[in-house]
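The complex is shown incomplete by one protein chain, all other protein chains being positioned as in the whole.
When the chains are written out, they are named A and B in that same order, and each has its own residue count from 1.
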Amino acid sequence: MSDEYVLDATGVTMRFGGLTAVRGVDLRVGSGEIVGLIGPNGAGKTTFFNCLTGLYVPTEGTVRYRGTVLPPKPHLVTKAGIARTFQNIRLFAHMTVLENVLVGRHTRTKEGLLSALLRGPGFRRAEAESRERALELLEFTGLAAKADHLARNLPYGEQRKLEIARALASDPGLLLLDEPTAGMNPQETRVTEELVFAIRDRGTAVLVIEHDMRFIFNLCDRVACLVQGEKLVEGTADVVRGDERVVAAYLGTTEGAAA
Amino acid sequence: MHELPQTLANGLLLGSMYGLIAIGYTMVYGIVQLINFAHGEVFMTGGFGALTAFLMLPSGVSLWLALPVMLLAAVLVSTSVAVLAERLAYRPLRGSSRLAPLITAIGLSIAIQQMVWAWYPDAKQARTFPHLPGGPYELGPVTVQTGDVFLVVAAVLSMLALMWFVRSTRTGRAMQATAQDPDTSRLMGINTDRIIVTAFAIGAAFAALAAVAHGLRYGQVDFRMGFITGLKAFTAAVLGGIGSIQGAMLGGLALGLAEALAAGYVKFLPGLELFGGGAWANVWAFVLLIVVLLIRPQGLFSKLTADRA
Partner (left out) sequence: MNTVTRLTKTAPAAPVVQEVSPARPASLGRALAAAGGALTAASTLVAWTWTPAFPGDLTVNGWPGGLQVLTLASGLLTVLAALGAYGVRGFRWAVPAGATTALRLFALGGLAVTWFAVGAISWTLGGSINVEPGGWFAAAASVVPVVGAFLLPQDPRVPLKPRQLPSWAELLLIAAAAGAGLLVFTYGIGTEGELFAGFLITAGFAAAGLAKAGLLARLTGLTARHRTTASAATLVAAIAFPFTGSDETYMSVGVNILIFATVALGLNVVVGLAGLLDLGYVAFLGVGAYTAALVSGASASALGIHLPFWAAVLAGGLVSMLFGLLIGAPTLRVRGDYLAIVTLGFGEIFRIAVNNLDGKSGPNITGGPGGIPNIPDLSLFGFDFGATHVIAGVPLGRFANYFLLMLLVTAVVVVVFQRVGESRTGRAWVAIREDETAATAMGINSFKLKLIAFALGAALAGVAGTVQAHVSYAVVPDPYQFAGAVPPNSAFLLAAVVLGGTGTVAGPLIGAALLYLIPMKLQFMQDYQLMAFGIALILLMRFRPDGLVADRRKRMNDEAAGATA
């Protein structure tokens, strides 16, 4: 039964010296779900993400992906099937859009140095396949026309989309999105919403950190609220929205202006 | 085996010299993440500054009177070189790639070495450095020279002063802040430019101290003396945990001890008979560095800090 959960985090705690940033957080994400993670700034959301992806080794607790405990090394976590985007966009600025996505594909291909030097038919086939898959993803995110542009020259909204496309290139079972609509206008936010639905429909579960309440409540099957490193409440959108403690922790209205 | 105390003493003396120089490396690296390649030359020019001061004093002046003047001159020269380097060579490159400042530092190091070689009178060979009067002192099984006493006293006093400075003065605390988060520090009103220059200057002053000690101990200054010693001092800084001032001194002591012990005792290890002695001491220091990096990459004496993703 445990592998129907794409993500199963139990008792995750992260301590830095005297500071406990994340305290005993449990979270489960089933395949086909979109789960939201909200909370005021500094609540430990990104730290929690970093614990999931191996960037930090949790002081306590375990993280399981489809039943297996993940080794705390980011590249192995991605290989297992969890991909992520970053709060501050971390694209490969001097690579083209296509190259960024090709790099995302790295863990699903295996042609190494020898193959690159010999350039046999296997190498050519692998490169062609990777390109095809990458272009497909660019189509999916609406960036196909800019495949040969340098990533740093894209406008902000498209950079965010590129990050998502790059993360999807590793065929993940779970996608972690860290504030994907930060700095976007309502129109762009709506487009992102549709994109996330499409991602879920393709078979990837999504766990998203956001401050935009409307976005979160439209999108997510379940929402968890983190305050000062602890999970305050978890449930459907209505349950969380109505909880007084959540409203108190946030200074926003239920209209949910973007932070 | 009866040499052990003497070997240890030599190691500690050598190590304190490395430590003094390492402080300069660690302070600069801690704040601007730059390996100040030219710091070895800051050390070297300090030595020549001291020599020049000595030569300019009327002959027959007691060395005890001359010493403070020489120290002052050394500090002046070192600090000028370091501050000029920061202002003219490093500051314009702040914010650029990692490679550019490193290459600049290498160029600076080479250029300064060559300037001394070409323009300082008779610097093509080593130049003799004065000797402190007063015979060798016997402290039990250990013999020390007067210069060594000077080194130990100077090292201890200056370390204490620096610790006080960093902990208790405004500038010192500002330096810590800048090292941890330069952008926020600037927003808090800290003049990061001035802090950086201060770091360079303090590091240079310590290197000058070490240079005078070096001159007194070995009896000469040489335009090349910055290169290997500088390299070892940076190794010491890494060993102790880069960015940590205590780490720099402790790393220096550790390195000095390792070198002295290796030079004296490796030849007793089976199979390594030919690898002892001064010739191979540097090799063993390097091996030590590799081993430490393998086992404890953050340095022997540092504390783990979090890294925000």
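Please note the rule applied: contacts are C-beta pairs under 8 Å (C-beta built on N, C-alpha and C of every residue); 3 or more make two chains touch, one makes a residue touch a chain.
Source: prediction; values computed, not measured.
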Among the options B:Ser96, B:Thr169 or B:Thr184, which residue touches the chain absent from this view? B:Ser96
Of B:Gln114, B:Thr128, B:Thr169 or B:Thr184, which sits in contact with the chain we cannot see? B:Gln114
The missing chain sits against chain B at residues 29, 33, 35, 89, 92-93, 96-104, 106-115, 118, 227-228, 231, 234-235, 238, 274-275, 277, 279-280, 282-283, 286, 289-291, 293-294, 297, 309
Footprint left on chain A by the chain that the document does not show: 53, 55, 73-75, 78-79, 83-84, 86, 90-96, 99, 102-104, 106-109, 111-113, 115-117, 119, 123, 126-127, 130, 149-150, 152-153, 155, 166-167, 169-170, 185
